[in-house]
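Right, I'll just put the structure down here and ask away after.
Just one protein chain is left out here, and the rest sit where they should.
Right after this comes subunit A.
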Amino acid sequence: MNRGTLLLFAVAVLIGLPLIVVALSLLNPQWDILYHLWQTVIPEYIGHSLILLFAVGFGVTLLGVSTAWCISQYDFPGWRWLSWALLLPLAMPAYITAYTYTGLLDYAGPVQGLVRDIFSVNIGEYWFPQIRSLSGAIFVLCIVLYPYVYLITRAAFMQQSTTAFESAKTLGAGSLRSFWKVALPLARPAIATGVTLALMETLADYGTMEYFGVTVFTTGIFRTWYGIGDAQGALQLSALLLMFVIILIMVERYSRRRARFYQQRSATRPPQRRPLSGWRAAVASLICWLPVVLGFAIPAAQLLWWSIQKSDIWQQSAFWILTFNTLWLGLLAALITVALALWLAYGRRRHPTRPLRAAISLAGMGYAIPGIVIAVGLLSPLAWIDNQLITISEWLFDFNPGLLFSGTVMALLFAYSVRFLSVSLQTVNSGLEQITPQMDDSARTLGASGKRILWRIHLPLLRSPLLAALILVLVDVMKELPATLVLRPFDFNTLAVRAFEMASDERLADAGPPALMIVVVGLIPVIMLSRALRSNSLKTGE
C-alpha cells in the first residue's frame, strides 16, 4: 500500500470509528451494568422492539406490496399520478407525522371535538383510541415507511411480470394463483430488502417513540445518557440495539442469497397493463389512495393549518436564522460527505484491494446504524481526544483550550459524515459505474491526459449524481433528530430539534412552521426520485 492508499484506508476506518467503539463494548461487557439493565428495562425494550418490528413489518408489507401490485399491473383511473404520489410520505419524518396525528386525534383535536359535538358527550364519557401509544407508533411508522417496500417491490414486479407471470398463465394458473405462486415468490428478495430498510428506520426512530412514550432502545439510550449520566450503560444499550440491526442485516442477506437467480435481464417487454373498471377499479384506487392520504395528505394539511395559525412565526427573524443555520449545517455536511465519497470511490476504482474495499464497506455501514448509536459511539472517543488535547495544551502552553470536539459543530459534522456517507457513496458509485474503464482507455488512445479525462469526461458525467448526493445528504441532515439532539453545541438548534422541542412542550402548533419547512425541502429528493423512475420506465418503453 502506498501513502495515498494508506490515508484512504485510515479515513475509511475513522468513519467506522463509532461503530467500532460500540461493537467493542460488546466484547467488553460490563456485567454489573448489564445485570442491572436486564433487571429493570431491557425485557421491556426487547418486547416493545419485537412488537414494533413484527407489526411494522407486517403493515409495510401489506401496504407496500398491494400498492406495488396495483400500480405495476393494472390500468385504473389515476394510476399514473398515484405511481409517484405513493412516494410522497418519504418526505415526512415519522416524528412529524406523529405530531400531526396527535394534533388531530388528541382530546383537544378536531376529531374528538366533532365526536363530542355529534354525540353530545364529554371527555371521559366515551372511548377513543389513544394515538400516543404503542399501536399509535405502529400506525405512524407503517404509513411513513411503506414507500421503501412499494418502491423496490414495484420495480421487481415490473421486471418479472412479462415472462414468468405470463408463462404461469399459459400453464393454466389463474390470476390469483399466478400471483401467489409466481409473482410474489419471485419478488420476495425485493420485498425483503424493502421491509429491512423500513425496519432499520423503525429501530432507529427516536422522535416518535419519545413523543408517544414508547420505551425502546433509542429512548432508553437517551435517558441513560442524559437522565442518569451513565455513559457505560448507554454504550451497552447501544451495543444491544446494534445487535438487533446486525440480525436484521443478516436476515436480509440470507433472504437475498439467491436473489441473483431471480434477477432476470430487464427490459424484455414492458408489462401489459390490464384495464380495470367498475368495482375492481374502485378497489384498486382505494388501496392506492389510502396510504397517500394517510401518509401525506392529512399530515401535510395539518402542518399547513398550523403554519397558517402561527403565521407570525414566519415573520420572526429567529425562525429564518434557524432555517438558515439548518441549511448551512446540512450543506456543509453534504459537501464534506460528498467530497469524502468521491475520494473513497475513486480510491477503490483505482486500487480495488481487499483491505481497502473492506474499510470502505465499513465506512458505508453508517446508514444502517441508528443515529443515537453513532452519537453515543462518538461521544466517548471525542471526549477522550479533548481531554488529551487539554492536558497537552496545559502542559505545553499552560492554556486550557476547552472542548474542541465534543459539543461543537465539528462533532455534529463528524456524526453526519458517519451516518450519511453511504448515501453519497452509493450515489457517486452509481455515477462512476456509468464511466466504464473502456471510456478512460478510449480517451487515452485519443491522446488525452489524465487531467483532460477528468475535466472533459468524468466531471460532466458525474455532475448530476454529485448534485443528487448533495441534496440527499442535505435533506437527511435536516430531518436527523437523535444524533443532533445529543451532539449539538449548547443553544444550537436545527429545524428538527426546534420542532421536537415545541412538540415536547405541548406546543404542537408552534412545531408546525419548522416541520413544514423540513417537509417542503424533503419533497425535493422525492420529486427527483419520481422523475428518475419515470425516465426509467420511459426507457423500458412503458
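Just so we're on the same page, a contact is a pair of C-beta atoms (placed from the backbone, for glycine too) under 8 Å apart; a residue touches a chain by one contact, two chains touch by 3 or more; residues count from 1.
Everything below uses one rule, namely that contacts and distances are computed from a predicted model.
In the listed set "Formylmethanofuran dehydrogenase subunit A", "Cytochrome c oxidase subunit 3", "Hydrogenase-4 component E" or "Iron ABC transporter ATP-binding protein", the entry agreeing with the UniProt name of the missing subunit chain is "Iron ABC transporter ATP-binding protein".
When you scan A:Glu44, A:Glu394 or A:Asp441 for touch with the missing chain, the hit is A:Asp441. Which of A:Arg80, A:Arg253 or A:Arg456 touches the hidden chain is settled by the complete complex: it is A:Arg456. Residue-level contact of subunit A with the missing chain is found at 434, 436, 438-439, 441-449, 456-457, 460-461.
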